[in-house]
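Structure below; questions to follow.
A protein chain is absent from this complex, but the other protein chains hold their places.
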Amino acid sequence: MEFDIIITNAARAAVGPEALILALAAIGLNMHFGYTGLLNFGQVGFMLLGAYGTSVAVATFGWSLWLGVLLGLILATAFAITLGLPTLRLHALLFAIVTIAAAEIVRILVGSTDAIGLTGGPLSISFDAGAFYDLNPYPDGPNDRYGAGTFEFTGQQLWVMTVGWTLVALVSVGVFLLVRSPWGRVLKSIREDQDAARSLGKNVFTYKLQALVIGGLIAGLGGVLDAIKTSGADPNGFRPQVTFFAYAALLLGGLATYIGPVLGAILFWFLRELIESFLRQLVAQTWLPDAIANFFDGAEGIISVGMVGLALILLMLFRPQGIVGSRNEMQLNG
Amino acid sequence: MVESVQPILTVPAEVGTPKPNPILVVDCLERSFDGLKAVDIDHLEIERGVVTSLIGPNGAGKTTLFNLLSGFEQADKGRWQFDGQPATHTSPDKLARRGMIRTFQLTKSLSKLTVLDNVLLGAPDQQGERLWAAPFQSKWQQQEQANRQRAEELLERFNLTHMCHELAGTLSGGQRKLLEVARALMANPVLIMLDEPMAGVNPALGQSLMRHITQLAFEGVSVVFIEHAMEVVTGLSDWIVVLAQGQVIAEGPPWKVIHDEAVVDAYLGGQQENRQR
Partner (left out) sequence: MVGLTFSAALAWPASATAQNTADSDAPSIGNQQSSDEQATLLEGTLRVGFEQYVAGVTISVSDSVGNLIEKTITNSHGQWLVQLPGAGTYTVTLDEQTLPTELKLREGYETTTTVTTQQGTSRAVVFAVGETPQGAAFGERVAQTMFNGLKFGLIIAISALGLSLIYGTTGLVNFAHGELVTFGAIIAWYFNTSWGGLNLLAAAIVATIVCAMLGAGLEKGVFRPLRQKRLGIFQLVVVTIGLSLLGRQIMQLFFGAEPRAYNDFQIQQRWGIGPWEVTPRELMSVAVITVILIAVAFSLQRTRFGKAIRAVSDNSSLAEASGINVNRIVVLVWVVGTALAGLGGIFQGLDTDIDPFLGFQLLLLIFAGVELGGLGTAYGAIAGSLIIGMSTELSTLWLSPELKFVVPLVTLIGVLLLRPQGLFGVKARVG
């Protein structure tokens, strides 16, 4: 068993592009649910629109990549507004189910064969993200590698990570500035009791819509980065469980904390890859009976996602405040 | 109250009687639940700058009347004016911004905000509550400082200074009531509507709360509050409105209302029943 490889693999996933995309989705959710109490279960819909907006603009319309990024962000905003206007008055649980349904509607429409001409339909769409990689300052020859051992990246990957984590930092600072202001205070009051906020003259609906748009925009940005990273988008990458993963990251880190969603996303991918790497190593061990090895062989991903489920349950039972949240605050329910 | 004879004292004690300077005028207000009329008021005026109390037995429709007037519930029919402007079909937040501030019977303290933040939330016209200004502290810092000072004064008045930085969820029931009144006062109300502000508050604090309420009226704020116990009401209010089964059955100054036969029948009878329970 080579534990150093397992650890470096996990560390690699923890700082990789998937983690930073998840971090953006979780930061957005924190804005929605952590601060405003909006139980948005359709976060993946915002990511999808960010990714497809970029991909379609470049691949189908032939626009420049930057216009594509803009389209992705506009679509995410538009989704927040069209979704929010009619539904923000609904009860929290109904809102949850409407948002999950809306995200599924978008995914089915984008992935239908009727949409092949526009989005590539059930096939993935791909485009040339050269404009992004042209700015890459890291030499990216076939032999250029950064890091050591298996903790190693190509110049392109390093560039995606540099830009991505910078954006995560900027977005986090932005959220911090917003939330510590009186505006943020109103959001929290809405989370605690929207009638109280209303009775003090706050236009609850407007604040909720603002929060929905901002959080959706952040998730949309995650989607844009996802599209750039993979030079395309695939409807199967935007199933409801992506939203659940974002919740897992957020809850792991700590609801309504500034650093929680980022830490949570990093830890989420670290643990997932840790489990998968460990299982991959395990099945290669000669001392393991064949029957067991065969059972686990190829099932690493299945097991690691199951572990996410288990982690969510244990987290709610034993540490609902996450890593950095305050226990006292969590106990003040209602 | 003692210094000058208030105009309200010249008003006859009759149901629906007009007042010299009303802050709130209600016409033909109706609201039913499952066919039962919870509120059914022909005409009611609330005088400006005095303390009016709204009393009545359980289920008389007091809280429903508050909910309707403050926009939290929809009336089946009826019109009402607040401060000379129509207030029918107006959202609660709009009414609050016009100066009609209410509290709730079941307190709505914001558990995971500090006591100070709870009160600060009440401040009106905050620059920092606008999305565009929020990230730039310099745009709202000064106003926030001023609000903070005022909030701390209010908390001191209600003996909550020591809890200032605690989360509101850790307060006792009585303290939450006081916090809610402090928060309402922070909003600079023209009319403050308190739903059973004394319930659950310890007697000493209750006394001090009552003094604040009379002081408010002296400062020109109109006060309406719902109360259960007749004893509390008589010493405190300038005017009493008695509700029973959704209707105003009597109104007038305290010394007249407590002797009103209809009140004795409907209300005090109900009181006794309550005691027996």
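For reference, chains read A and B in written order, and residue numbers begin at 1 within each chain.
Basically, a contact is a pair of C-beta atoms (placed from the backbone, for glycine too) under 8 Å apart; a residue touches a chain by one contact, two chains touch by 3 or more.
The model shown is predicted, which means the values in this text are computed figures rather than measured ones.
> Please identify which residue in A:60, A:87 or A:326 touches the non-displayed chain.
A:87
> Using the document's definition of touch, tell me which of A:112, A:162 or A:294 contacts the absent chain.
Looking across A:112, A:162 or A:294, the contact with the absent chain belongs to A:112.
> Since one chain isn't shown, list which residues of chain A touch it in the complete complex.
9-10, 12-13, 16-18, 39, 86-87, 89-94, 96-98, 100-102, 104-105, 108-109, 111-114, 116, 121-123, 150, 157, 236-237, 239, 241-242, 244, 247, 251, 269, 272-273, 276-277, 295, 299-306, 308-313, 315-317, 320, 333-334
Note that only the chains that are shown with their structure count from here on.
> Name, in rising order, each residue of chain A that touches chain B in their complex.
174, 177-178, 181-186, 188-189, 191-193, 195-204, 210, 256, 328-329, 332-334
> Could you please specify the touching residues of chain B with respect to chain A in the complex?
70, 72, 91-94, 96-97, 101-104, 108-113, 117, 120-122, 124, 126-131, 133-137, 140, 144, 167, 169-170, 183-184, 187
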